[in-house]
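Some chains omitted; the rest stay in position.
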Amino acid sequence: MVNIGFIGCGQMGRDHIDRIANRMGNAHIVAIYDLNRAAAEKAVADFGLDAKICDSADELIHAPEVDAVVMASRNDAHLEPLLACIEAGKPVFTEKPMTIDGADSWKVVEAEVKAGKKLVQVGFNRRYDTGYEQMKEIIDSKQIGELLCGDCRHFNAQAATSYYRTDNVVNDTLIHECDILHYLFDDDYKAVEIKCARQNRLNPNGAENLREPQIAIIEFQHGAIVTVEANVNCQYGYDIQCRLVGESGTVSLPDVATPEVRQAERIYHSISSDWFARFLDAYDKEMRAFLNRVERGEEPSGQMATAWDGYVANVAADAMLESLHNGGRVEISLPERPALYA
Amino acid sequence: MVNIGFIGCGQMGRDHIDRIANRMGNAHIVAIYDLNRAAAEKAVADFGLDAKICDSADELIHAPEVDAVVMASRNDAHLEPLLACIEAGKPVFTEKPMTIDGADSWKVVEAEVKAGKKLVQVGFNRRYDTGYEQMKEIIDSKQIGELLCGDCRHFNAQAATSYYRTDNVVNDTLIHECDILHYLFDDDYKAVEIKCARQNRLNPNGAENLREPQIAIIEFQHGAIVTVEANVNCQYGYDIQCRLVGESGTVSLPDVATPEVRQAERIYHSISSDWFARFLDAYDKEMRAFLNRVERGEEPSGQMATAWDGYVANVAADAMLESLHNGGRVEISLPERPALYA
Amino acid sequence: MVNIGFIGCGQMGRDHIDRIANRMGNAHIVAIYDLNRAAAEKAVADFGLDAKICDSADELIHAPEVDAVVMASRNDAHLEPLLACIEAGKPVFTEKPMTIDGADSWKVVEAEVKAGKKLVQVGFNRRYDTGYEQMKEIIDSKQIGELLCGDCRHFNAQAATSYYRTDNVVNDTLIHECDILHYLFDDDYKAVEIKCARQNRLNPNGAENLREPQIAIIEFQHGAIVTVEANVNCQYGYDIQCRLVGESGTVSLPDVATPEVRQAERIYHSISSDWFARFLDAYDKEMRAFLNRVERGEEPSGQMATAWDGYVANVAADAMLESLHNGGRVEISLPERPALYA
């Protein structure tokens, strides 16, 4: 049984609280914190938690009854608590992205290296999606040889109002690709370029605020090239596509299974606009993996995204932003990977 | 080059005339006949034919310039011209069904046996559909072992007014299955049973006139069992499905290929209501096969439906009608297959 | 939190123990019983349970710390514990089938009616499969009108040795269809017939021991007809198919989503032979539904299979067995549904 300290009670946070309280067999939330105390109180009441409401992330992290920390606060509030967890030697799960940029993420890596221990696990949930898991297995088996190229597509039905900034296509959307492609290819990035395609007029707030679709051209150290389309106002649904080409074959992420209906001169499957529902199982599996490894006293490994992975994703996103702002291809170079993450 | 005498200038007939005149390289229509002379005249004018208009099927069949006959007249007008063609030694292609029942079709078989030559080819066009051809190839390769069972489904968007008689579900629709299943299984029928399912209220003329959907349960001599659903008011499209189960796998008729569209929370492919368009290629290939074998002086063989096949389909349909009228399972027994059709 | 008494520690039982212990947030197994005490001891050790090992089902059911019972013992050992649970007023979840036949199941119904309370929930897990849930939603919305007919197919890669009896095709396989079709159609059965198709030679123990595939023809009170194929030696995988036809459209159970691979002249998706994995999520959701309703003090409702549903499935299976043994169509008539299950 793992005693959890929980930070951040917004929409994503409440979803994780529900998950931990009701769908995991081996965890209790014993302490909770939100910058807005009322949000923490509401979560305690709504989910019937027997948890202490803390006055600061620091108090929560250092509470002796807290075995491990789960964090779903705002992106820009991740860094300090992560460093505090590492300092305190407590395992921590943070929602993605690990921090707001490569420079901050490097501080997390450095802290872990100094501590000599991997404590941080980043919530790049796609790694736990069954479809991506199966793709990874096929890729790693080398049955289709080395990966050479590929194309991915991201579709949101509509961009949320809060999303309405051109940079968010990189920060909130392409960041997922930055992690999952690094994970699937098991290779580092060499360069990226972002191009804005013809503007979608169904973008309700105007092109000046949100330029999209964006096309990312991603080059890997070993030469593979992947193109990614990020469409955030496609109208039709939430749709994640990934098709990779190996030397002797291709592999593609499956669509979500839904009944086939034949009606009104169409053969169709429904596709939902609900991004949250799309990866619900992945979120469950990811949290279960975190709790189980904490219970067994293990460091993050295998499928889990470490602080290094979080850093790699941030560095790639930084380069994408530079390309988005200044145009052209931006090269990426990473420091040597510390032995801790070998 | 084959000189064709053409009988029957209705909708189906005009389609075949267009086919022969404009899409085949090796045939000329040199004589034409329709019970309604005006229809023949109109066809000659519309398609710019250089063809003699005959006063009877008999005149046409015996015209010395006619090498072979193509017949698209009404089902109940097939028998006499077929017998005349056999008598005259002229190859003949007739639209399906060969005649109106097993008794009449037996007369055609007897005439051919007496003549010692296969001249008749029956227009069971599905045999030339690429999807069915590929299924046949897979089945014949025995890669999935012997066929054990299967289910087929026939869907018309709406029954035509002219179709509005319960027997027509057998006569016009299930007759296709009677031929294609016999062809795919390469086995004879042992028994059939027809059951009427819950009546579709979207049947515009009332259940008393057209009881459907009908479910056919078809048993083969070697034990295989196939169920067939015939839906003739399904509203959504013209849709032909066939899924067969072998000892180590299954094989299914493909849907018609159309673009995938993702729009309005659906991933869809269009399906047409146009039954004619569905098998257009098959009609072309079937006619080309007929003309080529006539040009080479060959008897019908292989993929082509012979008079014996036409007879087998009629006998099965007769048994289905008996079951439809009287209920219960109806056994089928055939006379020995004449050596001519071995 | 629900305190569970658990009966039956075989393969299925151990799976449920793992589920309750590790994937549900609101249940503890506090007592356990198996006819073979060693099996119970092993389960306690393997899953680290803090549970009392009981000497009888009765002792377990009456233990004051047991709030509810979960039962995964052999089919023929269900009846007495079910009656004891009802007598004791304790909610009980039993693996399917509820009992070995309609007569025994009727005793359970009578006991509940006498008690005036629904306590029994039957583990017809397909009701909780996401694909079937989505089909049910589409059907209940009436978007395709009333259901008229359909066909279902069940495929096992190989029949287990323990399965090797012709009756088991009904008892272990078709019983699932007996429940799910009743559930999807929301209609009672009128008649069934079983026909044995051509024997699969890949059946390793010989046809005399296991005649299959079997074809079931199922008629509903409102006239719908469904055909079911049960193939238990299909070699290729575990595959559950269900396609239903309404007045204006059709709806089909989706295949399990797996990556598309293009390699070696094939475009393919993998299909597993593992029947257990196929419905893992459904088992989880079903158990969660049981625990949640017990925690809230509610009787089974909605999606859950009640004792009445368990009885209906057993009666249909009895009729199938009669047809299998004696041939022909067997009519089904049910007593009036008690008001408790209205």
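Order of writing sets the labels: A, B and C. Residues in every chain begin at 1.
Keep in mind that, in the parts below, a residue touches a chain if its C-beta (ideal position, glycine included) is under 8 Å from a C-beta of that chain, and two chains touch if they have at least 3 such contacts.
Treat the numbers as computed from the prediction; the structure is a model and nothing was measured.
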Discussion item. If 3 of the identical subunits are displayed, how many subunits does the entire complex have according to this structure file?
Written reply: 4
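Definition applied: only the chains that are shown with their structure count from here on.
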Discussion item. With centres defined from CA atoms, tell me which chain sits nearest the overall protein centre.
Written reply: C
Worksheet item: Measuring between mean CA coordinates, which chain is farthest from subunit A?
Response: B
Item to complete: Indicate the whole-number Å distance between the mean C-alpha point of subunit A and the mean C-alpha point of subunit B.
Response: 58
Fill in: Euclidean distance of C-alpha centroids - subunit A vs subunit C, Å
38
Worksheet entry | Junction residues of subunit A, two or more chains touched | 255, 262-264, 269-270
Worksheet item: For the complex, which residues does subunit B have touching subunit A?
Response: 157, 235-237, 239, 255, 262-273
Item to complete: Under the touch definition given earlier, write down the residues of subunit C that touch subunit A in their complex.
Response: 20-26, 130-131, 134-135, 138, 143-144, 248-264, 269-270, 281, 288
Item to complete: Report the residues of subunit B in contact with subunit C in the complex, numbered from low to high.
Response: 145-149, 151, 153, 195-202, 213, 215, 217, 219-220, 222-225, 227, 229, 231, 233-236, 245, 247-250
